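See structure below.
In this view, the complex is presented without one of its protein chains, the others remaining in place.
Chains here go by letter, A, B and C, matching the order in which they are written, and residues are numbered from 1 within each.
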Amino acid sequence: MSDNHNHIVDNSLAGKVKEHTGVLAARCYQCGKCSAGCPVSEDMDYPPSLIMRMLQTGDPKDEELVLRSKSIWFCLTCEMCIARCPMEVDIPPMMDFLRGESIKQNKANLASKNIISFHKAFLDSIRQTGRLYELGLTLDFKVRSMKLMQDMSIVPTMLAKNKLNFLPELIKNRRNIKQIFQKTIDKKEETK
Amino acid sequence: MNEFEPKVVAFVCNWCTYAGADLTGTSRIKYAPNVKIIRFPCTGRIDFMLILKAFAKGADGIIISGCHPNDCHYTSGNFHAKRRWMVFRTMLDFLGVDVNRITFSWVSAAEGARWAEIVNTTVDGIKKLGPYDNYRKMVNEETEVNNG
Amino acid sequence: MARIGVFVCHCGENISATVDCGKVAQVTSDIPGVVVSVDYKYMCSDPGQTMIKEYIEKKKLTGVVVAACSPRMHEPTFRRACGEAGLNPFLCEMANVREHCSWVHDKNDVTTDKAIDIVRTLVEKVKRNEPLMPIKVPVTKTALVIGGGVAGIQSALDIANCGHKVIMVEKDPSIGGHMSQLSETFPTLDCSQCILTPRMVEVAQHPNITLYTYAEVESLDGFIGNFKVKIRKKAKSLDEKLCTGCGLCCTKCPVKNIPSEFDQGLSNRRAIYVPFPQAVPNKPVIDKEHCTYYIKGKCKVCEIVCPTKAIRFDQEDEIIEVEVGALVLATGFDIKRADFFPEYGFGKYKDVIDGLQFERIASASGPTLGEIRRPSDGQIPKKIVFLACAGSRDPAKGIEYCSKICCMYTAKHAILYKHKVHDGTAYIFYMDIRAAGKNYDEFTRRAIEEDGAKYIRGRVSRIYERDGKLIVVGVDTLMNAKTVEIEADMVVLATAGIASPGAEELAQKLHVSYDQHKFFAEAHPKLKPVETNTAGIFLAGACQNVKDIPESVAQASGAAVKVCGLFSNDELTRDPSVAVVNRTAPPLFSTCVGCFLCQSVCPYQAIEKEEIKSRDGKILKTIAFVNPSVCQGCGTCVALCRSKSIDILGYTHKQVYAEVEALLNTL
Partner (left out) sequence: MKLGFYPGCSLEGMSREYSDSVVALAKRFDIELVQIPDWNCCGATAAHNLNKELSLSLPARNLALAEKEGFTDVVVPCAACYSRFSTTHHELMHNHDLRHRINEVMEMEYKGTINTLNVIQFIDKYIIDKIEEKIVNKFNYKAACYYGCLLVRPNNILGFDRTEDPQTMDVVMRKIGADSIDWAFKTECCGAGLSVSATNTVARLSGKIVDDAEHRGAEVIIVACPMCHSNLDMRRSEINKYLGKKVTTPVIYITQALGLAVGISEKELGFNRHFVPVNFPKKAEIEKKAEVKTQIEEVNNG
């Protein structure tokens, strides 16, 4: 009610988060329940509650760290944080937004490039075929991440147990899918 | 600045809504200045002819507010008000008075924020409806007829 | 011709910050009938009031309008001033330009114009005011105290010791409230029972106090100084005069497995029981819901064993009617059970308990006789974890406000634990330590420094059981939000304090207002903390919001003083704004046609039939008559009267219609 009245544009990262996801960083009172419950907080350089704090400070240095952090890429969007947050601060959509922002500004964390390249490979597979082509995905991922040997142990078994298709499944209306990509993610990347 | 600023009269009871509006002040919650309050001991006292009077004299909207059901300082005044309002409302409607210009609500002594909210929503609503000239015109014509 | 004086107050900056008071004075001086209009920094100050008085005399004023704060604030002040200057107090009205104008709008012309309109409105009203004489009503010098906790006890004793009669109503079988359940009290660690029980006994024995336990207020009528209260005495199935409180019945009753309310379900009681050994009165009641006789129609063991034949199965609830002059509400609070927190497993795991249960475990009179033993297997917990804010400050699952007492009692729990389990470790997960109070912060420091309580700043995400241990998964936000896992033997949740279950219903019975959390609302957040909006009803203790013992007791004494102050007069002057039926010259006598619709709606049965007789006693007309000492001035009859024959003094048709016109600036 009250904040409807001020129309000042907030250019801080927290401001952008508020604008795009409706999440008000200031609402977090740093109880840390999210960090306590987060399954990957020990893989994160900054557990969720710390990310919230860094948004609260509004210090450009902190915002930089957030966008370059591993944390935003390790977030599994398992929704545990919001399920237990006493202040109902909806972190997962915020993380989604931060990832997008991080890529836009070319600040994606290097140590997390596997995750990112996996996501990209995943999307490309859809872009080409309309569906996920797992074998292709794994190979593509290996090329992107240069982890040629990883998982080689299980791939044969996967084939043996015919868990992997040799040939990709193609959907008919691939044009449609391509359009969807062009109108959304590609466009976004141009604008950056 | 030449946007239409409606005149809204609020008839409120002394024990709940008047005190509630005081609390709005004490807690410094801002609201639209278009509303002016007239204090009654109880909504039960409010004579609905006042509504017509107010419209005739230039009000564009009206708020009537008292204690929540069961909370009336006088046990049942607000129930009588409510019941009479039910009847009166349909009558006004029948007579062609725009009942959307009248807000009937409960605000307790502890609901400062709620009072501000009700005022703002009512004022916004009336702004959309515009000034209530046609009622005033109607009334004045009548008086002319009576005089002529 | 009216001669009105307008006095515009700046209230320091409070009004003048957004309203141009000078302009208000200047513009309103042009209103016909206004002979003087001035503004001043503090009207309510002595010089301010003197100024008003001087103008009344100098200008021969017939009415005064003070444009300042809410009439609920200073109307009495200014009316008294007018009275002192020889002007009838009811010819003084207040224009509320602070709460309803300067505080809620920004600084600009619109706000000033609104202030002017408000003043104009009251000028037009006051022109039409009639001098009124306050109505005098007698005061019944007996107080009713609802609730027998520490607050109720304090109020009752204070009032009784001032020589006034007190009636105390307690819904449970014994007085004592939550305080009697506590082990030791912060910040001094003195034993709760030791300081409370003497006062409980004092209440029972005080010549001025009548105690009704196992009783509740049924209804309330009347008004300040003259309330009529119906009290329901629930059947105890016992003749209290005969019962000696030997307690034999309680040992023989075959129904053994009812969870004890007093021990928070950690022990069992019988169907006929005394809630706890020090109960006052120390006499049993039969719990009809569980008693075999009331369920199956046979048993009567208690009746057989009772040496004085005091059991009365046929006893009925009894309604007692009393007249009192004032009420003190001391119904206390309740704790929110923590089972709305599935992630903490309260109710699933026996050894996850709440604060009040820990009090019972730590209490010498408790189920473990004061030894810290966990409920599941009676083992002594070597690692214990306390969770602060388990429900408080939690809009998602609990309540948004801070329960205030948890920080302190959790620190106390940690200390008590360390005193009883020397080789044990106490962990406390907290967000903030709120220890504002005399010797409070020192107390929490003591818990940390002397008794080695391990405070961890962060919340707990979840608790699960594994191999008989409770795995507490929390975080330390002072260590880069590092996750902390503790294998605990017992967990104590500092659950939130909430309004007691019956609060809303009671508030509605008594017509006192309450807030969104169902706590009773004080008349003014700062200046009237013990009054309610209903004159003659006062607040004591945690029924207003969660309070600790010292605060409750202080407020209780405050309420007591208010009551005694009220009782220091033999009669009260009441606001004379009551309804009157108009009288006109014969042969009409009154426009009242005697339909008596008004009679049917009057909530106070204040309207009677009046017969107008001729000299030779012939009844000429029967019209309505309003009894001024009964009428409360709600005005429902006024709005209802079809012939507009009833008017309410201070809110007459003339006045309100004039107000409407003035408000719309069309006079």
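By definition in this document, contacts are C-beta pairs under 8 Å (C-beta built on N, C-alpha and C of every residue); 3 or more make two chains touch, one makes a residue touch a chain.
No experiment lies behind these values; they were computed from the predicted model shown.
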Displayed partners of the chain not shown (whole complex):
A, C
Residues on chain C that touch the omitted chain in the whole complex?
342-343, 348, 462, 464-466, 471
For chain A, the residues touching the chain missing from this view
39-40, 43, 73-74, 76-80, 82-83, 92, 96-97, 99-100, 103, 114-115, 117-120, 122-123, 125-126, 130-132, 134, 137-138, 141, 145, 150-151, 153-154, 157-158, 161-165, 169, 171-173, 176-177, 179-181, 183-185, 188
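Just so it is clear, only the chains that are shown with their structure count from here on.
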Would you kindly tell me how far, in whole Å, the mean C-alpha position of chain B lies from that of chain A?
52
Using mean C-alpha positions as chain centres, tell me how far chain B is from chain C in Å, no decimals.
30
Residues of chain B that touch at least two other chains are 30
For chain C, jot down the residues that touch at least 2 other chains.
none
Parts of chain C lying in touch with chain B, wherever the complex brings them together
70-73, 96, 98-101, 103-106, 110-111, 114, 117-118, 121, 507-508, 511, 513-516, 521, 525, 533-534, 577, 601, 603-604, 632-636, 638-640, 648, 651, 653, 656-657, 659-661, 663-666
Contact footprint of chain C on chain B as seen in their complex
5, 7, 9, 15-16, 18-19, 21-26, 28-31, 33, 36-42, 44-48, 50, 53-54, 57-59, 67, 70-77, 80-81, 84, 108-111, 116
Over in the complex, which chain A residues touch chain C? Could you list them?
29-37, 41-42, 46-50, 80, 84-88
